[in-house]
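Only one protein chain is missing; all other protein chains are in place.
Chains: A, B and C, in written order; residue numbering restarts at 1 for each.
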Amino acid sequence: MKAAKVIILINCQDRPNIIATVTSFVANNGGNIVYIDQHVDRVQDTFFMRLEGEFESVSFSMENFKTQFKDVLAEKFNMKWRIYASDAKLKMAVFVSKYDHCLYDLLGRYNSGELGLEIPFIVSNHMDLKPIADNFKIPFYHIPVTKDTKAEAEEKQLQLLEKYNIDFIVLARYMQIVSDKLIDKYPSKIINIHHSFLPAFVGAKPYHSAYKRGVKIIGATSHYVTEELDAGPIIEQDVAHVSHDHNVQDLIAKGRDLEKIVLSTAVKLHAKRKVMVYNNKTIIFS
Amino acid sequence: MKAAKVIILINCQDRPNIIATVTSFVANNGGNIVYIDQHVDRVQDTFFMRLEGEFESVSFSMENFKTQFKDVLAEKFNMKWRIYASDAKLKMAVFVSKYDHCLYDLLGRYNSGELGLEIPFIVSNHMDLKPIADNFKIPFYHIPVTKDTKAEAEEKQLQLLEKYNIDFIVLARYMQIVSDKLIDKYPSKIINIHHSFLPAFVGAKPYHSAYKRGVKIIGATSHYVTEELDAGPIIEQDVAHVSHDHNVQDLIAKGRDLEKIVLSTAVKLHAKRKVMVYNNKTIIFS
Amino acid sequence: MKAAKVIILINCQDRPNIIATVTSFVANNGGNIVYIDQHVDRVQDTFFMRLEGEFESVSFSMENFKTQFKDVLAEKFNMKWRIYASDAKLKMAVFVSKYDHCLYDLLGRYNSGELGLEIPFIVSNHMDLKPIADNFKIPFYHIPVTKDTKAEAEEKQLQLLEKYNIDFIVLARYMQIVSDKLIDKYPSKIINIHHSFLPAFVGAKPYHSAYKRGVKIIGATSHYVTEELDAGPIIEQDVAHVSHDHNVQDLIAKGRDLEKIVLSTAVKLHAKRKVMVYNNKTIIFS
Partner (left out) sequence: MKAAKVIILINCQDRPNIIATVTSFVANNGGNIVYIDQHVDRVQDTFFMRLEGEFESVSFSMENFKTQFKDVLAEKFNMKWRIYASDAKLKMAVFVSKYDHCLYDLLGRYNSGELGLEIPFIVSNHMDLKPIADNFKIPFYHIPVTKDTKAEAEEKQLQLLEKYNIDFIVLARYMQIVSDKLIDKYPSKIINIHHSFLPAFVGAKPYHSAYKRGVKIIGATSHYVTEELDAGPIIEQDVAHVSHDHNVQDLIAKGRDLEKIVLSTAVKLHAKRKVMVYNNKTIIFS
């Protein structure tokens, strides 16, 4: 009999006995804990926990479990909580423009099963990358965006997101600023890749700025999109050494490798529900 | 009232409900869990856990707690276990020969309080580093080692280790092979720094071998000493990029920086009881 | 008028005035030096130089220049030398089996123009990757290899290599041992990716060996193929940190990212004639 696997994410004010209470609750409901990790932010006095449990499939009801959890635990500790079935794959929409490197990288990993999610569709304001979507047999929607049609285009995007029941969005070098309306609908659910080591070089053309400043290291940053540009919670960062010998084009080429890996890592962490957002920062569970 | 802080390390065959049982046990004994991390080796079907709990100082007795733990928990799950008071600093003996870089690094960190341990003495087969020990006001013992006096020298070392009630030993570029007798007395308690990326370049003169092989990266490895040379459980490794332009002396100079950091990291992990050894490998808790 | 760009690679016993003599020779032949780098191996007493020069296209004859170089310079200093037109792209054959990650990575970079070479064909002992070759519109040859047909298969490979006038070969996770005959025909011209940090874990299943040894860092190594297995001159290496929490499958997944980048870097260095091989080691010019 296959076990039902459940992921529990919790945060609340730090208090004694949270861990013991939660683990006992899981055990009393017939669950075996196969993963547990916690973090206490002592500055904010806040407790975070991620837990994976396995339950006997026959007797286990997700609905009952959630109700019990809410009544018995969550109210007592005044918790914010989320409970997922581990094997329920999240649905991710991919937004792109003309750059193909992040898209190739994501789809290569998607094909190999590494990402652990579903990609119902790709949307772009240009037609350039449609052949790649075709190769990988993923529906491709072309929604052009101009200054005049921005609101209308976004309406179409929202309809697609709802139609396909999308859980989260990845901006794989999507060269448009996303509106507050979309951000509000998908809070901590839109992942962007910024091609610099944030908070250095916010905004457009970071490689040009890095070249001008003469830095010896360049970076890439994946973060959740918030209303303030490039200021959302950071999920992952990585860097590469450069020298005076690299011109702007060299930085761009080297940066592509960073962008691919940093974005894919963020997507995988989100898909496995390993990220918690708090106070404009992230907790990343192992 | 200050709390009694306790670290619990456990390993046993993996079974359901270990986590819930242990955390409930801690709670039932008046403890609040402030850290918990676990690992399951699915190949060996073995469970590992590290837990930190805080108890009311007035009512808490370490002896009672250990007895309870043994009777109630350890026997039931057939656990191997260790329980420590977090604030009891481990006593570390430092073995050196003539190289000073690892010694300077360890003592600089020791002075700043970063290591979280005590260094009752330094022992060496040479007099060269005595001035450093004097500067830092740490007793220095000179025990020469020759082929003929090796057994006798080791006897003196053992007497020192017992006299000072030493918990573990760091070989900070100590250029002698340690005997099986010492290893048996301090199992998984002697930390060595090997100046290569093990298992590459086992044995003497690894930088010369690295130069000859033309590698593009050099490394350093800290590990527990076992009877087989350079084959003990690895605690920490790090690397640095090199090129055709580096001769052997350059590799040695670059390697010194690696050796210092890798050895200090291993010492800190051991001192904070974050390392478990199993099957000639380590589990490193965060 | 576009300039003729020439790359000169030299090695010889170290002697005074080589640099001045060569640079004057270039100047006297109407060339302007736009890049120069040299290396002296003091252990072997050997001099290496890479130089790029630009010549007026109208008056410049590559044949004359080579003849002059040979007569005036090369014989005087007893040089080994190679002279190339910078814009003559090398032709690279790609050998694959079933793994697709290195192939996707190479072809993605090929498409973006990053590699600076031509790929006339892909050959494989399996049919699995043909669709990828088709997508990128590159001829794909299926040459099955069994114990009995190995010699015959290799004959067919050699015919293809000659037919397409191939300059060098990349083994992009090609899971067959290449015969001495092929190696002799393409000396320092067959690039392999080995999925470990050589010389650690030579041979098959390096990730399994790394897991068993409990290393904290894994690596990948690109090298020229020589008759001794995994012992040829190393071109590039890179590493990634791992922990007790990674099982063999995790190491394999993490390793894929290393393999891709390390192999692509080696291919680019070779294609730009930045690698010199000497004494089973490489000199890598910047």
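Following the convention adopted for this analysis, a contact is a pair of C-beta atoms (placed from the backbone, for glycine too) under 8 Å apart; a residue touches a chain by one contact, two chains touch by 3 or more.
Values in this document were obtained by computation on a predicted structure and should not be read as measured data.
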Quiz item: Who touches the missing chain here, A:82, A:163 or A:281?
Solution: A:281
Practice problem: Using the touch definition up top, pick the residue from A:143, A:158, A:200 or A:252 that touches the left-out chain. | Solution: A:200
Self-check item: Residue ranges of chain C at the interface with the undisplayed chain
Solution: 16-17, 19-21, 23-24, 26-27, 32-38, 40, 286
Practice problem: Can you list, in ascending order, the chain A residues touching the missing chain? | Solution: 39, 41-43, 197-201, 213-217, 219, 233-239, 243-245, 247, 280-284
Quiz item: Footprint of the hidden chain on chain B, which residues?
Solution: 100-101, 104, 108, 112, 114, 135, 245, 253, 257, 261, 286
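Rule of thumb we're sticking to: only the chains that are shown with their structure count from here on.
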Quiz item: At the interface of chain B with chain C, does the proportion of residue numbers present on both copies reach over half, so same, or stay under half, so different?
Solution: same
Quiz item: Taking each chain's centre as the mean of its CA atoms, which one is farthest from the centre of chain C?
Solution: B
Exercise. Could you grab the centroid distance between chain A and chain C? Build each centroid from C-alpha atoms only and quote it in angstrom.
Key: 37
Quiz item: Using the average of all C-alpha atoms in each chain as its centre, how far is it in Å between chain B and chain C?
Solution: 42
Quiz item: Which residues of chain A are in contact with two or more other chains?
Solution: 286
